[in-house]
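Note that one protein chain of the assembly has been removed; the remaining protein chains are unaltered in position.
Letters A and B mark the chains in the order given here, with residues in each chain numbered from 1 onward.
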Amino acid sequence: MFLKRNVAQEVTRVKRKVRKQWRLDRMAVVPAIALCGLWIAACGGSSSSKSSAAAASSSSSSSTAPASSTASSNTLKIGIMSDCAGAFGAFYNADIGGAQAYFIAHNGAKANGPAPSDGISGGTIAGHPIKIVGYGCANDTAATALKEVRRLVEQDGAQVVIGPLSGDEGIAVANYSKTQPGLTFINGTSGAQDTTLKVQSPNFFRFNGDGAQWNGGVGDVAYRQLGWRHAVVIMDDYAFGWTSAAGFIADFCAAGGTVTRLYPPLGTTDYSSYIAQIPQKFDGLFSAVGGTGTLAFLKQYVQARGPFKSNTLAGNIFLGDPAILAAVHNSDVGALVGQPTTEDTTSANAAAYISALKQAYPASTNSLPKPGTLASLANSVFTVNYYDAAWALDKALTAVHGDLSGGQAALHKALATTSLPDAPYGAITLDKNRQAIVTNYIAKVTTVNGKPGVHTIYAVPNVSQAFGGTFTASTPSPGRGQPVCQKRSLPWQGKEQSVSFH
Amino acid sequence: MRVVARQGPRVLLGALGLAVIVWLFIKATQGGQTFLTETLNGLTLAALYFVVAAGFTLIFGLMRVVNMAQGSLFLFGGYVAFVAQQHWFAGGTSQFQLGGSTTTSVAGWVVPLMFATVVIGLVGLGIQQLFLRWNQGQDLRQALITIAISVIFADQMVAHYGGVVQSIQAPTSWPNTVTIGSFHYPFFRLVVVGGSAVVIGFLLYLLIKRTRFGMIIRAGVDDRPMLSALGINVQLVFAGAFFLGAMLAGLAGVLGGTMISVGPGLDTQFLLNALIVVIIGGMGSIPGAAIGAVLLGLVQSYSSIYLHFGSTDLSPYGVLAQFILVIAVLAIRPLGLFGRPA
Partner (left out) sequence: MSSVASVTAGERSRPGRMSIAGWVGLAALAIVLLLAPLIFTHYWLSQILTEALWLGIAASSLTFLHRYGGMTSLGQVAIYGVAGFAMANVVHTVNSEGGLNLGWTPWLGVIFGIAVALLVAFLFGAIASRSYGIYFLMITLALALLVYFFFGQVTQLSGFGGIRSVSHPGFMKDPITDPTPLYYICLGCSVGVYLLMRYVVRTPFGIALQGIRDDPPRMRSLGYNVPLHRTLAFTLGAFVAAIAGILSVWFNTQISPGSIDINQTIAVLIIAVIGGLSRLEGAWIGALAFALIDYYSRQDTPTLGLWLNPGRFNTIIGLVFLLIVLLSPDGLIGIGHRLGRGLAKVRGEHATGVGAARSGADTVTEQAEVPAGGSSSGSEVQEA
């Protein structure tokens, strides 16, 4: 009895002591962990503080001549921004490959490996050795894009940034570019209208059309050639859907047509109730539903209403995906598709571009959206827009003999007047907002030996962002009810050129 | 005062319910065909939700495991069937490949269906054996584990299958539409999905009510310690139930992949739908899941088209209708319509 009580007391005493003992250590644990984390942060911060300090000093001074930015070396530091996660994450290497292929083919760079993200070495532009300081790894959101572009600029010291990929990212990067007036930002693929039309950053240049321009001419052809007078337009209820539809609506209404609009929420997978709202009789349907919804929409339409009558369907670039057409069992042969590039072109410029891709990345790699060579993705906007951006940089910097002084002022001036008359898919010039004026294409869905294909039938030259005055800096952005349906004259009305590559 | 406080919500909700029914009646008389289409849309969606939610509620009812990975299993089932169809029958669509056959045989759909269902069942079983078997009773921890698994799954699926939406092909020999007079409705949705849900519901009923396994499950839901005290191999029963629950998710994924599509974001969508169905139907109750699914499907379907009051279009606020449904049910029955306390 006595022994047991003593043991119990002893246990209690020891418990208290141990508890007190390590509770005091517990006091120190939290600050200790926090300090560890901050130390890691400090290490990471200070190791690149030199480069970021240089970048900070060069970016903060705009008017004085910051010899420091290039005094340390003659290297031109380029950052390439793309998406490595999210909906377009698969195109990471397509983007990087497009830009780097140009440098390899024309500036003497060499690929470090079969995958574009392995990097390049060597190469010079106008006497400056090229250094790719980093790849921005965003995920289709503006917040991450901003983070990544800041990393490229402030941590890695990029002087020129090529990118980003998606629409919202472009607007964020264009806004950011205004805070870095001494650097150059050339767009990748992002196709939101506002990026150039509204933000109008003096050092942000876009050498590709926006989402509305990608449908330039389709509405006109639908009115004149197919005889549509009233069209039903179905679009995803968000920025890209509105912009894409706006391109068709502006065109179609300018010719004299009227439209009914439907906007299923983005991410809808069940279009049945929207299909039910489409009138039984209509002249034509334009699909501006994005890639995620086109397949579901078409399938469900065909299931509910039967196949489309001939010449009653048109759509944006996503409609031209042969796999989607196969999925709806050829029931929309004859549909018109608006797109900024062509798969079947035979032009010499496109051939030169494709051979440059083949030369730079000849090997088949698994790092692309589907295993294969980069050249197989030649006509993808993700590849060619980055290639064109690199081309524009090379052309402009060469024109000013590599002058990066004065906050890259000479380079900005040259870029604003750079044109690419031999661009793979039609000549590119810039308007006063540094936005490209491009050639757009209209293709028709055909069937060859039972297999669906897309044949280009029209080239629409000089498609500009303004759509003949429909879109200006003060008009409301494309939205549910915008643009308003109005007849007006457009530069390319009736001027579509028939083309045939077959 | 207290009577008013307690009866108040019920009266309010009763009035709301009545208003909704009257509104629907008006709309039905205005456009009979549209109403019928929308009702069938809602019911076929409900069929899909029921299959997913039945698995979810079965796993919870028996094992008290909230399987947050149910949505991921759903999506993975769709992808597995898609890839199987593509590789073995070359009839599936590929995002980039031009060509390939555009007809699909019946086997070309059924075989991937069965394959995907079994594979997902095994995946679910694997998850349960590896991660959930040894920490039974720790609800929160198990929920966190399944959440972690769903995060990893979702990212890996995007990495391996890409971010673009794909579709599973239904057999070409099956008709596209069902026609009754002048009324058309997609065949697959109505007959296959609707029919599957009915058949599965019936089979589950037979399983739970008429087999020994079902009896064990019912006993386990009521009193788990007693079950093992009776000498039944509880671990085997749990494994079997998780396998069944995961299989249901996979099966639903194939049906959904054919009826709608497969793509990122669908896992979150269907997890949310399953959660709502189970919240309003009651955890652990399969009849509750059925009723909850019908309610959710109809609400979603009607709210996407019937929220036009004169000239004001409230369709964008359709999400609020689901919200109100959840609130309404929880206000009268905090544990769901058929729910029982833990």
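In the analysis below, contacts are C-beta pairs under 8 Å (C-beta built on N, C-alpha and C of every residue); 3 or more make two chains touch, one makes a residue touch a chain.
Just so it is clear, the model here is predicted, and its values are computed rather than measured.
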| Where the complex has a chain not shown, which of A:89, A:426 or A:453 is the residue touching it? | A:89
| Sole residue of A:29, A:348, A:363 or A:484 that reaches the chain not shown, by the stated touch rule | A:29
| request: Pick out which of A:106, A:150 or A:261 touches the chain that's been left out of the picture. | output: A:150
| said: Across the whole complex, list the residues on subunit B that are touched by the chain not included here. | reply: 64, 66, 131, 137-141, 143-145, 147-149, 151-152, 154-156, 159-160, 268, 272, 275-276, 278-279, 283, 316-320, 322-323, 326-327, 330-331, 334-335, 342
| query | At which residues does subunit A meet the chain that is not included here? | reply | 10-11, 14-15, 17-35, 37-38, 40-42, 44-46, 48-49, 52-53, 56, 60, 83-85, 89, 92, 115, 117, 134-135, 137, 139, 141-143, 146-148, 150-151, 154-155, 167-168, 171-172, 175-176, 179, 192, 194, 198-199, 237-239, 242, 265-267, 366, 477, 479-480
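Methods note: only the chains that are shown with their structure count from here on.
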| task | Calculate how many whole Å lie between the centre of subunit A and the centre of subunit B, each centre taken as the average of the chain's C-alpha atoms. | result | 35
| field | Contact footprint of subunit A on subunit B as seen in their complex | value | 34, 37-38, 41, 45, 93-100, 102, 155, 158-159, 162-167, 169, 172, 176-177, 184-189, 260-261, 263-266, 269, 301, 304-305, 316
| message | Using the touch definition from the top, list the residues of subunit A that touch subunit B in their complex. | response | 85-90, 237, 265, 267, 269-270, 272-274, 276-277, 291-293, 295-296, 299-300, 302-306, 321-324, 326-327, 329-330, 369-370, 450-453
